[in-house]
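A single protein chain has been removed from this complex, and every other one stays in its place.
For subunit A:
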Amino acid sequence: MADHTEVDSVSGTATTGHAWDGIKELNTPLPRWWVITFYITIVWAIGYWIVYPAWPTISSNTQGLLGYSSRADVAVELANLEKIRGGKMAALATASLADIEKDPAMLALARAKGKTVFGDNCAACHGTGATGAKGFPNLNDDDWLWGGSLEQIQQTLLYGVRSGHPKTRESQMLAFGKDGVLKPAEIVTVANYVRELAGLPTRPGYDAKAGAKIFAENCVACHGDNAKGNPDLGAPNLTDKIWLYGADEATLIETITNGRGGVMPAWEGRLDPTTIKAMAVYVHSLGGGK
């Protein structure tokens, strides 16, 4: 190996004998501390393999001398968390909805819990601020298709609307146009009549009397004589300022022609009863609750 020990004249360092395009590589060894640290890491790794789970076996893995398991750690942490929350959540589980709202500590807990769960499960349709969108009710206002009391909100949460749950809520807005019950001209007339009920401007020259007649024959069963709606049937109040799908003539014509059938999933079985309770209190406290 004597031919490798050429010495670079400038630095006085031996070269490795490798050269690229006339540039020679100096044989500068790694600093000793670096090499020692590197060896220590190797020794450390071997020790780590022995004391911690490391190597995969056919169906499992080596368990390690410490018997460490991250799953067991998580289980312990979750158990601790349950212990910390334990009493409070248990109190929430047994208290009635009205009592929860009266107790500041329980109310704060239910609201905090509800807010988190709302973000995970409800915000996709109702929005992070529960403001809803076209076809998805705003939960901050006081207009409730199925009622805004604590119990009514809880029931909607548990069983949903047109969710397929045996106890689900089901409303029947017919497709008056599609099913041939009303002719297009009648639909335009009744749409304008509904706008008049809500105090909105109507198309010039529309026949109010004919509108009233069509409404009385087709709509009062659900929406009531005075068009104030019926929370038992999920029929909206047509005289107020809040419209789930919009109150302009075109939208109303579409609604009457094709009907509406929004879906709210049932949360029973997906969320535990205490969580649904907390959700009901949270939604109620958004401000629209009755």
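By definition in this document, a contact is a pair of C-beta atoms (placed from the backbone, for glycine too) under 8 Å apart; a residue touches a chain by one contact, two chains touch by 3 or more; residues count from 1.
Just so it is clear, contacts and distances are computed from a predicted model.
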- Among "Phosphoribosylformylglycinamidine synthase subunit PurQ", "Bacterial cell division membrane protein", "Cytochrome c oxidase accessory protein CcoG" or "Nitrate ABC transporter substrate-binding protein", the omitted chain is listed in UniProt as "Cytochrome c oxidase accessory protein CcoG"
- Check the options A:Ala45, A:Ala108, A:Ala124 or A:Val263 and report the residue that touches the missing chain. A:Ala108
- Touching the absent chain when the full complex is considered, from A:Thr128, A:Gln172 or A:Asn226: A:Thr128
- Any idea which of A:Asp141, A:Glu196 or A:Glu268 touches the chain not displayed? A:Asp141
- Extract the touching residues of subunit A with respect to the undisplayed chain. 101-104, 107-108, 111, 127-131, 138, 140-143, 237, 240-242, 285-288
